[in-house]
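Note sheet for the following structure.
One protein chain omitted, others in place.
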Amino acid sequence: MSLGLIVVLLISPFAGFLINGLFGKWLKGKEKLSGWISALAVFVSFACSIIAFTSVRGGGGMSGDEGILYEWIKGESFAFNIGFHVDALTTVMLLVITGVGFIIHVYSIGYMHGDSGYTRYFAYLNLFVFAMLILVLGNNYLMMFVGWEGVGLCSYLLIGFWYEKQSATDAGKKAFIVNRIGDFGFLLGMFTLFAAFGSLDFTTIFDSADAGNFQQIFGASTLVIATLLLFVGAVGKSAQIPLYVWLPDAMEGPTPVSALIHAATMVTAGVYMIARSAVLYELAETGEVVAWIGVLTAFFAATIALAQNDIKRILAYSTVSQLGYMFVGVGVGAYASGIFHLVTHAFFKGLMFLTAGSVMHAMANELDMRKMGGLRAKMPITHWTFLVGAMAIAGVPFLSGFWSKDEILHSAWAISPVIYGIGLITAFLTAFYMFRLIFVTFYGESRVESGVASHLHESPPVMWVPLAILAIPSALIGLLLGWGGHNSWFHHFTEHVFPKAHGEASGNMLVFMGISSVVGLAGIAFAWIRYRERVPAAEPTHALHKLVANKYYIDEVYNAVIVQPIKNGSHYLLWRILDTGIIDGIVNGVAAAIRLIGGTLRRLQTGLVQAYIVSMVVGIVLFLAYYLFVR
Amino acid sequence: MGLEYYLILSALLFTTGVIGVLIRRNAIIIFMCIELMLNAANLAFVAISRHLGETTGQVFVFFVMTVAAAEVAIGLAIIVSVFKHRQTVNVDEVNSLKG
Partner (left out) sequence: MPIEINWQLLMPELVIALTLIIVLIFDMFDSISKTILGWLTIVGAGIALWVSIQMQQAGTVGTQFNDMFKVDSFSLFFNIIFLISTILVALISLSYLGKDDRKQGPYYLLILLATLGMMLMAAGNELIVVFLGLELMSLSLYVLAGYFRDNPVSSEAGMKYLLLGAFASAFFLYGIALIYGGAGTTSIPGIASNLTAESQSPLLLGGMFLLIVGFGFKVAIVPFHQWAPDVYEGAPTTIAAFISAGPKAAGFAAFLRIFMEALPAMQSQWGDVIILLAMLTMTVGNVIAIAQTNIKRMLAYSSIAHAGYVLIGLAAANNEGISSVMLYLLVYCVMNIGAFGAVILAKTTDGECLTISDYAGLGFRKPLLGLFMTLMLLSLAGFPPTAGFVGKFYIFKSAVQAGHTWLVIIGAINTAISAFYYLRVVVTMYMREPEEELEFSPYPSTLVVGLILAVIGVLFIGILPSLLLNSVQNSVL
């Protein structure tokens, strides 16, 4: 594998971004062209990814010095390089990003048809792919951070894509602010690593950490602090408790964006980061924290999904929940299983978002499933593909989600039966809410408003073909790559990347598979009993239902406990400083003080020429005095 | 006579110019005071040139005079355009840009 290949892989989407961004004006009339250029750019990356993948399978790869493209900036005792790290983990991520990314680009060509911001949309989407590729290809934490911020930027831009809608810009801002908290953690973690290791290169850090050869800046807990800070970043980006609140709102963006960014790729960056830093997490033994946060998020988000009626919101909470599973996987040391779930989830959740988009497309952007019902007759392909995705996530035996989720639960058992138990309950809830969605939307009587019902139709081929293509891996990829559990092809492929998992299979695998299957099927059956012919009530009926339907009032609590106090507090504080002139050392005070000084100094700028001349002359006299008397 | 006397005279001229710039309010007079400062420099050039026994300093005075002439032409034009807007050349009244 040559550096050139990786450069082409990386630059291609950027070129697509430039073409769409710079020549958008001329592409306005030819929107198909714009979309296909953008899709082609990602396809080139996909092709390169396949080459890289085969090369890694054959024992190739790139790490350390051989991956360095050039030296970016150099100080006395350190240097930052632009370089790539390509191993099994990287290629898996590359294939997911470019593969799923390409299909979603194609789908978008149909979905965004007629939108006034067509070229802008594709420019952002290409830029996103570029940033995501930097994130996974970089051979140091700095490049990872650049990509991390880049995907965040594209995410806000795309959430707020329909900026005429107040809710869309609000959601963009919310994502921005919540992510800042996480990014700050990531940044501090990076600084800690730099202070401890004097470098940010993966190879240098991992080798020195293994050898115990680093500056103990926080004593014995240096690595613990570093990994936990990095995890704060992951919590923000991957929407875990307590920073998950931005992701459901992010559904304000176009649906393909939800599929690509907020389900398949960007939100999994946190999982990737932990898997990449596996060495550090093993040494610091902070995995258990990760696993606990993950499993609690999985459970919590699944309960919220139970009572939602907006199909995209259900999918969003489901994403939060599934991301929780992935964190359980990487947290308990089953890195390969966590990444495996990332892969299968990318396919089936991407698929489900796209089908949701297809439904919206037909239903004139209606999202409330109480106003649907019986859609299966009019939209057979959408129905079948959604069913495949739902079965995959519900853990129906032999479909992809079954394999990956089972591996994670199996590994969790070895660490903590409690985590296993909560995970299992979540699996039941997952199957239940997904099939609740299916039954209410696609089965039963049609409740579609007559105006919409008349032109209810299956989506055009440019949209349904991607659905069909995604349905195949959603169904089969688990069987192909995951057969054999911890002994599967996927585990062998990635075994050199991760430290030996300590949560190694204990107990009979078949027993676990059996339990998981029963639980998943039970959830489906329960949903069938309850929602085969019933519609969810318009208003929540009892207190618990109301609590869940309102997402435990977390947004309201955050607003009351954090947002409002900060707003009021800073107002009060600034007012007090201005009023009483008390300036203390707190950050707010310093900022206000500097402002005050600036405001005072600017009064020296009187606008009078001679005042300026006086200050020049005074300056000259003072400096002369300095020469004559001080020196 | 020694060089010092010329330099002292030139320094006095220069200071006179600076003080004029500082205390006068009429833009044109301020401008004339600046010309005075340039001429103080010219005097210094000529005196030093004579003292060193070479001509470069005297040649430079011609350059400076040319520059000063150009400066006057441009300066008066700008002051006229300010006068057109405000009907005054008092620099204290031209202070809409500040802060």
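Every chain is named by a letter (A and B) in the order it is written, and numbering of its residues begins at 1.
Criterion: a contact is a pair of C-beta atoms (placed from the backbone, for glycine too) under 8 Å apart; a residue touches a chain by one contact, two chains touch by 3 or more.
Everything numeric here is computed off the predicted structure, so don't read it as measured data.
Only one of A:I109, A:L157 or A:V224 touches the chain withheld from this view, namely A:L157.
Mapped onto chain A, the footprint of the missing chain covers residues 22, 70-73, 75-76, 82, 120, 146, 156-157, 160, 163, 169, 172-173, 176, 591, 594-595, 597-599, 601-602, 604-605, 607, 609, 611-613, 615-616, 618-620, 623-624, 626-627. In the full complex, chain B touches the omitted chain through residues 3, 7, 10, 14, 17, 21, 27, 30-31, 34, 37-38, 40-41, 44-45, 48-49, 51-52, 56-57, 60, 63-64, 67, 70-71, 74-75, 77-79, 81-82, 84-86, 91, 94, 96-99.
Here, only the chains that are shown with their structure count from here on.
The geometric centre of chain A is 67 Å away from that of chain B, both derived from CA atoms.
Within the complex formed with chain B, the residues of chain A that make contact are 602-603, 605-610, 613-614, 617.
Across the complex, chain B meets chain A through its residues 18, 21-22, 25, 30, 91-92, 94-99.
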